[in-house]
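Only one protein chain is missing; all other protein chains are in place.
Then we have subunit A:
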Amino acid sequence: MAAWDLSVTVEDLGPDTPPVTLSVTSDLHVGGVILKLVEKTQIKRDWSDHALWWEQKQRWLLRTAWTLEKYGIHADARLVFMPQHKPLKLGLPNGITLRLRACFSNPVFQTVIGICRMLNIRHPEELSLLRPLEEKKKKKDKDSTVEIYDLTEVPLSSVSRPCLYNGMPAHFADSPQMEAIYKMLSVTQPPPAPEVIAKQYRPASVVDKAHINGRWLDSSRCLMQQGIQENDKLWLRFKYFAFYDIEPKYDVVRLTQLYEQARWAILLEDIDCTEEEMMLFGALQYHISKVSQSEPQLLSSSAAMDDLESALQSLEVKMEGESSSASEMLENMTAPELNDYLKIFRPKRLTLKGYKQYWFKFQDTSISYFKSKEESIGEPIQQINLKGCEVAPDVNMAAQKFLIRLLIPAPEGMNEVYLRCENEQQYAQWMAACRLASKGKSLADSSYQSEIQSIHSFLAMQKTNSGSHGNAAASDESINTHSLVSPRYHKKYKAKQLTPRILDAYQNVAQFSLTEAVMRFLQIWQALPDFGLSYVVVRFKGSRKDEVLGIAPNRLIRIDLGVGDVVKTWRYNNMKQWNVNWDIKQMAIEFEGNVNIAFSCVTADCKIVHEFIGGYIFMSTRSREKSDTLNEELFHKLTGGHEAL
């Protein structure tokens, strides 16, 4: 067979070095070419990650047993010999940018699996990569370069064998710097300054939201094929909003990043919510940031959980806790009381009397009051059981107003009672007692002290807000409440107006642990009506105007752009089949009962829409299989289209 010249550029030799020319025959296999090439460069190094990239055809020559003839390579082919793993700048949901080595030769689906394995995120199938928004280059922003945390030194071999050391993957335990990066991944970020939120791009309409979905990379093709270069920046985001088997013990990074993505979605109004919901989200963010600052032992504590002994110990404690009703009884018996002079006012009573002072006694879940301390041995003027009542704060630090508003259910309706306290200390004690009593817990409950603490810390927050203004530095106690809500509310309320509203919502979450609070945040996020909807602008067959298709984990919805209403819903459950006509870029879906729809995609490639639908169907199969191994083949079958098969 005739020999001919094949020229190969070796990337490691530098851009100015001319290609290496090899004399080959068409029946030489790719492995042979590489061998010849390496011999000719006379460089001794580990070439195992290197492979040949065929520039004109935009494909890797990964099958080393295939011959040049089988690949269809002739003398005019421009081949590049380069590593399959290259550095990539990766923006995480929490806003941090990493630099790490990602695979440029496998389908993006596998690249994401590799990245997630390095970062210790389970269920990588729920995430994907997308091209970031172009950052507007402003002159004043030039000097403020984003810090990039480097993970490129992590040996690829250690990533493929994940083993936990001290609760984190071994490669993070190597040095204090690496440990610091892992902490960045697994601990929530402090609330952003209000100006930072205001500066970020916010989608103003459904169409704006639809545009972001045109940026997802194709999971069935590799990074090189999609024009991604070494050191390019990509975003890693949760793409499929069907979160499988969240286990706080193993999912520290996953939960943290999910929380961050949800938090930003709410702060930037990527997902709509009501004012009440926004206040609750704000309260949870405040609580999460506070607890994560005071609980820096998150990593080691979860690491300790891996230890069998400590796991058993915690089990013991748990069981003791469950069977401790007898000891609880004992605790109740010696129940502490609160005794003090307070002022009471009943707004609904038709009397013109204002606040009157009495001697108050808080015992068990009831408040009783007497004319004076001396008369407290006798019968009280009234006894009020607070079980099941609503408690609301009415506090103004500047005016030294400490009011507890009680709404007490009674057969005749709700009784409104205000209790006025003299100072912060008294207020915190009585407020905490009221809060516990409303849930049927007495002062003896173990959460009483922490309840008092959380009331104090929130009062402190109001103090700093009403005091020196504009200092956005988030020290551990003071947070500008504007950091917790979307810019819409920056305009609507001043920080000191916002504080009592968030305080109100905060009462119901103050007792949560960090994990509980994060889980609660995610739960409320998932319960929003628009949760999980990814929008694409489409043109339905036979229609003359653009409409929006919303893709949810369980259904497709058609939204009229003019009115903004949902016109029609189709559920995957009654979907029979879907087809893509790649030539005319049209999707056709058939549902049970002879329902057929067809549309072309405007703001995203129809591969993206196809992948979304197939991906969600793939996600729904996971619960049935119950195995830990990811059925990659099935994913590609459902999402790849004819190209992959």
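One rule holds for everything that comes next: contacts are C-beta pairs under 8 Å (C-beta built on N, C-alpha and C of every residue); 3 or more make two chains touch, one makes a residue touch a chain; residues count from 1.
We take it that contacts and distances are computed from a predicted model.
Student: With one chain of the assembly withheld, which option in "Ras association (RalGDS/AF-6) and pleckstrin homology domains 1", "Glutamyl-tRNA(Gln) amidotransferase subunit C, mitochondrial", "Protein YIPF" or "glutathione transferase" matches that chain's UniProt protein name?
Tutor: "Ras association (RalGDS/AF-6) and pleckstrin homology domains 1"
Student: Out of A:D27, A:E195 or A:E379, which is the one that touches the chain we can't see?
Tutor: In the full complex, the listed residue that touches the missing chain is A:E379.
Student: Quick one: say which of A:A204, A:A527 or A:I584 touches the chain that got left out.
Tutor: If we include the chain that is not displayed, A:A527 is the one touching it.
Student: Considering the complete complex, identify which of A:Q110, A:N415 or A:Q511 is in touch with the unshown chain.
Tutor: Of all options in A:Q110, A:N415 or A:Q511, contact with the hidden chain holds for A:N415.
Student: Hey, which of A:D208, A:D340 or A:E390 is the one touching the hidden chain?
Tutor: In the complete complex, the chain left out is touched by residue A:E390.
Student: Of A:D12, A:E39 or A:D272, which residue touches the hidden chain?
Tutor: Answer from the full complex: A:D272 touches the omitted chain.
Student: State which residues belonging to subunit A touch the missing partner chain.
Tutor: 242-243, 246, 269, 272-278, 280, 326-327, 329-330, 332-333, 335, 363-364, 368, 379-380, 382-385, 387-388, 390, 408-415, 488, 522-524, 526-531, 554, 564, 569, 571, 573-574, 623
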